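Worksheet for the structure shown next.
Apart from one protein chain that is not included, each protein chain of the complex appears where it belongs.
A and B are the chain letters, set down in written order, and residue numbers restart from 1 in every chain.
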Amino acid sequence: LAVSAATLAEGPRQIDVASVFDTGNFLGAGAKYLGDEVEVASGGDIKFRVYEPGDLVPAFEVFNAVSSGAVDAGWDWMGYWAGTIPLLNLYGALPFGPTPEAFASWMWSGGGVDYIQAEYDDYNIKVLPCFVSPQETGGFYNQEINSVEDFDGLRFRISGLGARVLNKFGASTQLIPGGEIYLALERGRIDAAEFSVPQVDEVMGFEDIASYYYFPGWHQSASWFSLIMNKNVWNQYSEEQQAQMETACRSTLAWSMTSAPHRQVQALNEMQERSDIEVRRFNDATLNELKAAWEEVVAAEMEDNPEFREAYESLMAHAQLIEEWYDLQELP
Amino acid sequence: MLAEYLLPLLMVACLFGGIFTGYPVAFVLGGLAIIFALVGEVPLPFLGMMGSRIYGGVLENWLYIAIPLFVFMGLMLEKSGVAGRLLLTLQRLFGRVRGGLAISVAILGVVMAASTGIVGASVVMLGLLALPVMLKQGYRQEMACGVIAASGTLGILIPPSIMLVLMGSIMQLSVGDLFKAALFPGLLLGALYVVYLLVMGRLKPEWMPLADPDAEETDTTPLAFALLRDLVGPVFLMVTVLGSIMAGIATPTEAAAIGAVGALLLAVIARKLKYATLRDVCYDTAKTTAMIIFIVVTATAFSLIFKRLGGDYMIMDLVDSTGLGPYGLLLMIMLLIFVLGFFLEWIEISYVILPILLPVIELMDFGMSTQATLVWFAVLMAINLQTSFLTPPFGYALFYLKGITKGQVEITTIYKSILPYVLLQLLGLALCILFPALVLWLPGLV
Partner (left out) sequence: MENAVHLRVAAALELASRPLIRVGIRVGQVTSWLVLAVIVAVMLTVIMNALGMNELLRWETDVFLFRDAFTINSATELQWYLYGIFVLFASTYALHTNNHVRVDLFYQRFPKRIQHLVDLVGHLVFLIPFCLLVAYLYWPQVEMSYVSGEQSNFGGLGERYLIKGALPLALVFLAVNALGRIFLGLALILDPRLESKESEHAG
């Protein structure tokens, strides 16, 4: 009946969580869902108070605020912090990466969490990757894309490693603040913009002002969202409570993977009913050239960044095993 | 409730007391944030967020870059004499219409509103351009200040508007729908201002005199020629700024830089661009921008602490404690927002109010679809928040205007000047409540 000191430890009953997304949309709703699950798992001992973006700190400052202990925790898209931890490009938006299912498998059973936790350790942060979004879209376009030549001079609001691939074909990839994307696209200040999955894009009203909605989202085949917690807060909880939060986290992950895919097609259908938007696919030749360019970009990235190389090779090897398994099981 | 919310209430009381000592508003806001953080024993790491909010919300937020650019444009036009001649010629154009100059200002305000959503930028620019001319012509200070402050705030309602983008994202409404929905109400308010000015021209002609007849005689240039001479440049400038947005050459922020370059060119053409002019414009741009931005900087610290001390729970309790029907609740919410607007920023109000109210509003039955109800409510709230820029004693638009009058105009005069416009705002709000079609027709939600 020895009760270890660790299980007696007690952290705050309410955790302040600064979200980088409005909790009204699917991406931010993950924070609320996780909070509910934590409350259930801990028998009501631990609750989340989720703050809207900017309510406590501006979205882009959440990482620093959690690291310094100003806020207990944050709910984020991991790619936001790639300016500080370049490895996060891999988790945020990996072009031609594995599916959400394969990525999740690597994350929890292939060591994926360890690679990032090692990086977050430097910032006194505990990371719990709890949410993976479906493949994003290829973006809203006001020009047809029939070959990679059409990317030349295309003014595209896109971020991350995918932008570097497009730069190789002469695209002008840019930063437009969230509040100005709509007008910029409507008026033609930019020719295209990618934002998120259809369920989230739907709210932006882009379908009214763009001609084409392209697929697939080759630049971001799965993207991770996580709970980040200041370690001083995390360490105050007993092992049991920490395990409760991890359980809640995996339950949230399952929710994100199961509740999203069909919703995207419903959202897509709604958009098509309401507007004249035309849903299209990039042709195979275009995708193949993009893939070839991506291989150059990723080779350069691996050269510059040994942590990225290690994690990327591990991820792709893991994904390969999964692919072989499904190949073996494929039915005609 | 009083004991429970002692600190947030005391904080508001001290804010009001503090600003009336005459010590700069911006510093009162920042100082109170620190004092109450210490009194309320807010942990130090939490206070660290103040810096993050300033960095992320003000410095890294490049929508604010439009402020120095529009201020620069306004100062350049003023110092090169281009602005003065423009408004005088406009006055001649309006002929014998009493208040023609004031009406020109209101129209200019609507035009500015279509190019920017930053209240500080529009109020300061309109003020720099129009105030000296209006006062020189013998306008009563109340008449001149009111129209400038009110028209300068239209930008936050008339699209493009960052306020609507934020509300859209909180309420999960299409930004496009909100832009369409806010257009008529914005224009309606502009029209109400014009009607008011026409009426006042009849009632109090001595408050807004026509151009000095002597001055008119000295300018013997035929009107058509004067128009060509004085209007071509500024009209070209306005068309360039708006046109660059419409033609997709620039975002609204970028259009401000195009305006600044255009103003420089006009000064060159008018042969008024000397080193000393450029230097003074740069210096004044810095001081004026700092005046606007530093209020934003410290207000962000103030509201952080206000919420931390329970201010947001206080507001939630207020909403929860009512047991009213849909219209009663709507009016009560509108009243609440109006009162909060006396001392909180629109961003803070949106974040505190909307998430709590959203589920309530969705369930309210006004005889229209949920989608329409939400869009309608968002626009009503937007009008209300626009009004909050104008309500004394803590109206940002009033402060910005005060900031550029260099002591010529007292704050009491500005307070008095704005009252009729606050009433017009409430009238506009009432019209949109009574006739939801004003809001819902354009987005096709009727």
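Simple rule for what comes next: a contact is a pair of C-beta atoms (placed from the backbone, for glycine too) under 8 Å apart; a residue touches a chain by one contact, two chains touch by 3 or more.
Quantities reported herein were computed from a predicted structural model and do not represent experimental measurements.
Participant: Kindly state which of the options B:Val199, B:Val232, B:Ala286 or B:Leu363 is in contact with the chain not pictured.
Facilitator: Spelled out, the listed residue whose C-beta touches the missing chain is B:Ala286.
Participant: Which of B:Leu10, B:Ile35, B:Ala270 or B:Leu419 touches the chain that is not shown?
Facilitator: Candidates B:Leu10, B:Ile35, B:Ala270 or B:Leu419; residue touching the omitted chain: B:Ile35.
Participant: Give the residue, chosen from B:Leu47, B:Cys432 or B:Leu445, that touches the chain omitted from the document.
Facilitator: Counting the whole complex, the residue in contact with the absent chain is B:Leu47.
Participant: Pick from A:Leu87, A:Ala102, A:Ile145 or A:Ala171: which residue touches the chain that isn't shown?
Facilitator: Touches the omitted chain: A:Ala171.
Participant: Which parts of chain B face the unshown chain closely enough to count as touching?
Facilitator: Given the touch definition above, chain B has residues 18-28, 30-35, 44-45, 47-48, 50-52, 54-55, 59-62, 64-65, 68-69, 72, 244, 249-250, 253-254, 256-258, 260-261, 282-283, 285-291, 293-295, 297-298, 301, 393, 399-400, 402-403, 407, 410-412 touching the missing chain.
Participant: Spell out, residue by residue, where the missing chain touches chain A.
Facilitator: For chain A, the residues touching the absent chain are 64, 67-68, 79-80, 82-85, 122-123, 152-155, 159-160, 163-164, 167, 170-175, 189-190.
The criterion applied here is as follows: only the chains that are shown with their structure count from here on.
Participant: Can you give the whole-Å distance between the Cα centres of chain A and chain B?
Facilitator: 37
Participant: Considering the complex alone, what residue numbers of chain B touch chain A?
Facilitator: Within the complex, chain B contacts chain A at residues 45-49, 52-53, 55-57, 60-63, 159-160, 162, 165-166, 168-177, 179, 245-254, 304, 307, 347, 351, 355, 358.
Participant: Using the touch definition up top, name the residues of chain A that touch chain B in the complex.
Facilitator: 22-25, 52, 54-61, 64-65, 68-71, 176-180, 182-184, 186-189, 202-205, 208-209
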